[in-house]
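Apart from one protein chain that is not included, each protein chain of the complex appears where it belongs.
Moving on to chain A:
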Amino acid sequence: MRRLHSFLIALPIGALPLAATAGEIWVTNEKDATISVIDTATLEVVRTIATGERPRGITFNSDHSRVYICASDSDAVEVMDPASGEILHELPSGEDPEQFVLAPDDKHLWIANEDDAVTTVVDVDAREVVAQINVGIEPEGMAVSADGKLVVTTSETTNMAHWIDTATMKIVANTLVDSRPRHAEFTSDGKELWVSSEIGGTVTVFDVATRSEKAKIRFALTGVRDDLIQPVGFEFTPDGTTAFIALGPANHVAVVDMKTFEVETYILVGRRVWHLAFSPDHSQLFTTNGISGDVTVVDVASREALKSIKVGRFPWGAATRP
């Protein structure tokens, strides 16, 4: 009822095209130790929830009954009840957890431990570390394939994607990418792995079957020096046609055709754009802007920025709750 009510209020203000259906975007504020919860219908912050120190990675389990938060400087992964905002317990995470992925079966959390050059695998039910895998220096990006068979960790200083077989929990391949890889995602068909390189300024697309480079996406923006174009987080539309790629201090999101790997357009957002999340119906995209301390709402169809929403200091991660 509350959401319906806010929806009605939103309409009269409404220069906004077609408000999205109700849902929430959860944004971690790295330097405030909070989460800002944005209502996707009203586009307002409706709750602010305290977390451990320096929250970064954030993800929900498949039925959205739990939210996991990397509290990097508390050296813990916090498990929260999203309804109450209460931290239920912590998971052993290894030192300085930055990003993670939850396996599709919701059983294992794969955590990049940035200060420790390891990937930690935690059984979320038993609350135990199952394995620790040595990877390159400053692991950050984490991806899991849709079938749950492969996990990839990228390491920022070693400049590699480490391919891990989830059955054996061993590295099966290491592939070089450009400088300072930040984020990795498998396409939903499992055929491609995309890795962004912040300092290299590129996104590398791998063919998963051969683990070989299939394409390299480069960016060019009028009026912005190449060395400030630093791709970090990205998201794919569920139909697998379009990728939205955050370009960091270039303050833009690139829209990329996933078949041709060509950039179609660039959308101006806030300063130092980090990560992205779609509204539940995928009609809107929310970007965390680290330096400007806000979130930009982008209309996916028209590819236009609709609104900036003030959140906490240094917003970093974003996750969707229907």
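To be clear about the criterion, a residue touches a chain if its C-beta (ideal position, glycine included) is under 8 Å from a C-beta of that chain, and two chains touch if they have at least 3 such contacts; residues count from 1.
Heads up, the rule we're going with is that contacts and distances are computed from a predicted model.
S.K.: Can you tell which of "Phosphate-specific transport system accessory protein PhoU", "Aspartyl/glutamyl-tRNA(Asn/Gln) amidotransferase subunit C", "Branched-chain amino acid ABC transporter substrate-binding protein" or "Heme lyase CcmF/NrfE family subunit" UniProt lists for the chain that's not drawn?
M.R.: "Branched-chain amino acid ABC transporter substrate-binding protein"
S.K.: Pick out which of A:Glu128, A:Asp227 or A:Glu304 touches the chain that's been left out of the picture.
M.R.: Counting the whole complex, the residue in contact with the absent chain is A:Asp227.
S.K.: Identify the residue among A:Thr48, A:Asn61, A:Gln132 or A:Thr157 that touches the chain left out of the display.
M.R.: Of the candidates A:Thr48, A:Asn61, A:Gln132 or A:Thr157, A:Thr157 is in touch with the missing chain.
S.K.: Using the definition of touch stated at the top, determine which of A:Glu44, A:Asp115 or A:Asp281 touches the missing chain.
M.R.: A:Asp115
S.K.: Can you tell me which of A:Ile137, A:Met169, A:Leu221 or A:Leu306 touches the chain that was removed from the display?
M.R.: A:Ile137
S.K.: What residues on chain A make contact with the chain left out of this view?
M.R.: Considering the whole complex, chain A reaches the absent chain at 114-115, 117, 134, 136-138, 155-160, 162, 170-176, 178-180, 198-201, 225, 227-228, 249.
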